[in-house]
Structure formats: structure tokens, C-alpha cells
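Each remark here refers to the structure printed beneath this line.
Only a single protein chain was left out; the remaining protein chains are all shown in position.
By written order: A and B. Residues from 1 in each chain.
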Amino acid sequence: MNDSFILLPIAIPFIAGLVVLLISQRIQSVKEAIALLATAATLGLTITLYGENINFSIPWTGFGIDFALRLYHFSAFILVAASAFSFLFVLYSCSFMRDKPYLNQFYSYLLITLAMANGAVLSDNLVLMLFFWEGLMLTMFGMIAIGRPGAYKTAIKAFIIVGGTDLCLMLGIGIAGHLAGTMTISKISLPVDFLGSLAFVFMMIGAISKAGSVPFHTWIPDAAVDAPLPFMAFLPASLEKLLGIYLLARISLDMFKLTAGSWISILLMTIGAITILLAVMMALVQKDYKRLLAYHAISQVGYMILGIGTCLPIGIIGGLFHMINHALYKSCLFLTGGAVEKQTGTTDLAKLGGIGIKMPVTFVCFLIAAASISGVPPFNGFYSKELVYDAALERGTIFYLAAILGTFLTAASFLKLGHAAFLGKRSEQNDNVRETSLPMLVPMIVIAAVCIVFGVWNYLPLNDLIKPILGEERLAGYEFSPNTMLITITVIVLVGALLHHLFAAKVNGSGYKASDHIRHAPFLEVIYTKAEKRWFDPYDIGLKIVQGTSRLGWWIDRGIDWLYEDFAVQVAKGLSSIIKLAHTGSYSMYVVWSLIGVLFVVIMLMKSF
Amino acid sequence: MTNELPQVFWLFSIGAILLLITGFYCLIMTYNLVRALIGLEILTKSVTLFIILAGYVTGRMALAQALAITLIIIEVVVIAVAVGIVLCVYKNIKSIDGRLLRNIKG
Partner (left out) sequence: MLSPLLLLPLLAIMILNLPIRSLTQKLSVWVGVGLSLWQIVAVILLATGRGCTDTWGKFFTLGLSCDNLTLVLLMSIGIVTLTTILVGWQTIGGDKQRFGFMNLVFVAMIGMNGTVMLTDLFSLYIFIEVTAVASFILIAYQRDTNALEGAFKYIILSATATVMMLLSISIMLLVVGDTSFAAVGSAVKQSQGNPLVMFAVGIFICGLLIKGGVVPFHGWLPAAYSAAPAAASVLLAGIATKTSGIYALIRLTTSVFANNESVNSVLLLAGTISILVGAFAAIGQSDFKKMLAYSSISQVGYIILALGCGTNLAIIGAVFHLFNHSIFKSLLFVNSAAVETQSGTTDMNKLGGLGTKMPVTNATSLIAFLSTAGVPPLAGFWSKLIIVIALWQNGLHTYATIAVLASVLTLAYLLLMQRRVFFGKVADGLANVKEAGWGITVAASILATITVGVGVLFPWMFNSVLMPISSFLK
């Protein structure tokens, strides 16, 4: 296999994306066919390339910025995952996105996003990775903006938040490259001294914001409502987690020598814990299917960051396993949400209810995925969460408590979601709901099946995919025996959540109102109300501050404006008219000019004599 | 190349220099297009004289003659084109006053 095959996972989706863009809107099936073919080809290619170690580098621009790609087990793993997800989502979108506007842009953005993501994962040079990372930002903007009229506001918000953190990433890359003297990722290994930790923090900000952690998360719930649903399944649920946690893992494991006990580790764990709790509290009280799922996506990232932040092998493995598990079950959840939306026309929980019987396959997939996310054995979420609990407990009880509380609330909110959407009384307008079409069912079933496989036979992914990432030295001497005490606590917590839900549903009247008592609890009510008015959204706060200072700067601006716009323009216009007057149009004048010019030249040349 | 050559050259070329000055004066000062062309001709002839002079003074008459003949041919072509343009101008505006040809100003 030629080394330059490594370029194909980037090139094929990119070219396919451009081709789709050029084909007219009307020939829908051709676009779908091209998208399917391209993603299938990429999937086949990445599976074939899996297990090889390829390094590919051509000089690009100077100064150590090479077009360097590296395929090893970690990047191959992410590559296969990304391609598999895109194939499934394209299949799903064939049915879901039919008759929606801007179709050719949607498919082309999807394909180009896949190309950029592959490039970012494969790249071995920091600047090249940044290049692909930024490309992702652009396609993300495009994909959100084509969702609904008015979606561009959310797209702008996403762009600003991600763009701002990208700047931090750029800064971090700059410092890291400067410290290490090279931009090639596989060669960088820096100690965490003052500058090193600064670089780490900046790059970490870029990585976790891509993954969607607090406080860079506020665009995700808005996008859940505004953007087309396959986008939500594709980017925030799976691809961004894969990329963000991939980068976080690279910088924690390979680029910087992080040790357990350092302040960075505590920082990461704190961010993780806060993310878990904050997001799940918000998720609990949501009344819209998609927003609820979006908040959960944010919350689960907290587990991954917590896991990697512990800097213990068990925690890192847990975090990485959780990354792939989350991609699986969260995208399955979003896909079920899309199925519900397509069949009933709404995602408002107040209007849904009792469609579980009408849409049995969707319901079963939802159950599997919801059980996975809540951490019910024997599904995959349970195992990855156990690993994270184990590591968190070793590092500090408070982190463990935060994680377990998160599990409780997660389970509660999914019980509420399942009850409100699929069980309970069915309203009239949902009487004619049928099961959704096959292209939408197949991805859900496939992913749900993988959830089960990764759960029951969990040593398969752990041994083949995740453990090689850490390498032999770090794993030496660690045992992964299940800690029975932890498992017991988990089971108790889950049962408790179930009981709480049944009790609350009874008290409040319906499954959909099951979390109302939390919503209206004395202290929390105030916070929830303010959160709903977006008081806590850092983006909105930032906007208000910006508006305030711009008022102030406006007056200063006036003065500078005069200088640049009026004064300079007058000067330019004056000079221009002088020159125009000088050109009289008479050829003899021009000859005279030339002769005067000759005189000057001769004088200048003969000056030295 | 001895140092006397240039001095001899400049002595002989006083006539040519006078022609040069006359040519420029004619070209610049007249309004009549045909007279401007005459001025152009005078300039060309003066430069031809310079070349011949250079050849004479350095003894390379053959090269100078070749250059002079080529020069004359080229200038004939240029003048022919110029006269053609003047004719077209006359056809268009019925006059050969150069002051009327100042429309493209600024």
C-alpha cells in the first residue's frame, strides 16, 4: 500500500463535497448517491488502512510547516469512527432531509467536514492541524445556517465562540511550537513548566471548547433547535467529541508530560465535574427533546474530561472509552429524536406522548441508548463510567460524588424523556404516527447494536482500540478488575433514580412534568429562571459588555474617523485633481516633461563627476 | 579607445546637435500636425548623423552604414504610419490643428 494513500481519506470526501455543491438542487438522488458512495469509500479505505503505521510528509511552506500526516492506531481509530458515523448519517439524511431546502449545501458541508476532520486527525504538524480545525469551523457555520430561517444567529454565535477558542488554540500552538522548536506533533514532548503549562492551558481551551464543555457550550442547545438534525448527530454528538477529546488526549499524553497531582490535572477534573453537573441540571428541566439531548451531550463531555484529567491510566482509558461510547449512544439518541420529529412533526415534549407503541423500533433503540447513557449494565456506558468513577475516587471523593450525582440526574432526565415522549397518554394528533422509513432505521439499529457489543464484550474495544493508545509503559502494573463496591453504588443510584421518577411522575401528573419539583425547588428556581433568561450565558454577557464598551469608544472613534475618512480623503482628492490638471492632453507638453525628466536623470547620473 | 575620439566626435557633431535642438523645438512648438512630423523627421536625421559620425571617427564605417540604413527603413515605416494617422484625423475633424486633439485630458 502506497504511503500516499493516506491522503485519500482527506481527498475523497473533499472532492465529493465540491462535486455535490456543483450539481443542481434538482437532482436529489444523485447527490445522495455521491454522498453515500464517498462516505462508503472513505469507510472502506479507513478500515483497510487500520493497523498500519504510515508517515507522510511533503514540504509545504517554509519555516518548518510541512504537510505532514501520520497514521497510527489512535488516529486510525478515530478515522474509522468518523467515517463510519458519516456513512450512517448520510444514510439517515437520505430519508430525513428529503424535501428540505439547501440540500446540496448540506451534503457538501457534511462531506467537507469529514475531509477536514480526517485531515485534523491525521495531521502531524501543528499548523496543518490548525488549518483543518479552522476549516471545520467554517463548515459548521454553514451547516447551522441552513437549518431554519434565522438560524444564522445561532451560527454566528457558534462561530464566535468556537472562533474565540480557536484563537486560544492558535496561541497555544504558537507557544508550544516555539518551546519545542518544531511544529511536528510526534516530536514534541514538553515539560509542564510555566510557559509549557500556559501553552497547555491554551490548547486545552481549544480542545475542550470543540468538545463542548462548560463554559463554551452555550451554542449547542441553540443549535439543537435551529440546525438540521443530522448536523446535531454528526457534529456535537460524535465528531466534535472525537476531535476535541482526541486533541486533549494528544496534548495530555504525548505533547506534555502531565503528572497526576499537578494543578493542571485538578483544573481539568474541576472543569469536568462542573460540566457534568451544570449541564445535567439544565437538561433536567428542558421541555424540548432536542435541547434536552444537547445539554446531555455537554454533560457527558464532563465525564471524558474528568477521566483524562485524573492522569491515571484507568481514568484516561475510561475517558477515551467514554468518548467513543458517547459518540455511539448520543448520536443514536439524536437519530431517534429525528425520527420522532419526522413522524410527528414536533419535538415539544408537551405535545408528544404514547408513541412508543406506534414506533417500536425507534423506541427500542431509544431504550438501549438511554440505558447506555445512564450507565445501566451491561451496556457500554456503564463500563466506561465505572472506569471514570474508579479513577475519580482515587483522586478525590468530591469528584466521585459529582460524577455519581450526574449519573443520578442523567438517569432521571432520561426516564422523564422516555416517559414523556414514548409512554403515557397519547394525544389525538399522534394517532396516525407510523414507524419511520428504513434508511432512518438502519443507522439507529446498527449503532444500538454496537452499544450492546461494546458493553457486553467490552474487552474487545478496550484491548484493541483504547489500550494501545496509552502504550505499554503506562499500563505496566495496572489491574482492571471491576471494583464491586463501585458497581453496587452505581446500581443503587440507578434504582433510586427510577424510584424518584415514578414517584415524581405520580405526584406531578405526568411523565413530562416529572422534574418540575426540581425546577421549582426554592433555591434552584431562582437560578433556573435566570438561566432561562440567559443571564448565565457567557456569550450573551460578553455581548453586553462589548456593547457597553463600544458606546464608550464611539466618541473616540468619531475623532479618528474624521482624520481617516475626511481628512485623508480630501488630501487624496486634492492630489488627484492636481495631477489631473497637469495632464493637459497636449503631446508637446508630454514631450517637454520627458525632456525635463531626461535632464534630471542625466544630472543624477553625472552627479559624481 | 583614445581620449581624443570623443573630442573629435563632439567637434564634428555640432551640426548634428544643432539639428537635434531644431528638431525638438519644431516638435514641441508647432500646432500643425504635419509640421510636428517634419520635426520628427529632423530628429531622426540628426540621430542618423550621430551614428555616421561615430562610425567615421572610430573607423567602423561598415557597421555605421548598416545601422544607418536600417534606421532609415524603420523611420520611413514610422513616418508612413504617422502620416496615415494625420490623414485620418483630417478626414474626421477637417483640420490638422494639434490643439484640437486634446480631448483625452486628465
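Observations on the model:
Keep in mind that, in the parts below, a contact is a pair of C-beta atoms (placed from the backbone, for glycine too) under 8 Å apart; a residue touches a chain by one contact, two chains touch by 3 or more.
Here the structure is a predicted model, which is why all the values come from computation and not from measurement.
Touching residues on chain A toward the chain that is not drawn are 60-62, 572-573, 575-577, 579-580, 583, 585, 587, 589-591, 593-598, 601-602, 604-609.
The omitted chain makes contact with chain B at the following residues, 1, 5-6, 9, 20, 23, 27, 33, 36, 40, 43-44, 46-48, 50-51, 53-55, 57-58, 60, 63-64, 67, 70-71, 74-75, 77-78, 81-82, 84-86, 88-89, 91-93, 101-104, 106.
Just so we're on the same page, only the chains that are shown with their structure count from here on.
The centroid of the Cα atoms in chain A and the matching centroid in chain B are 77 Å apart.
On chain B, the positions that touch chain A within their shared complex are 24, 27-29, 36, 98-99, 101-106. Every residue of chain A that touches chain B in the complex is listed here, in rising order: 580-581, 583-588, 591-592, 595.
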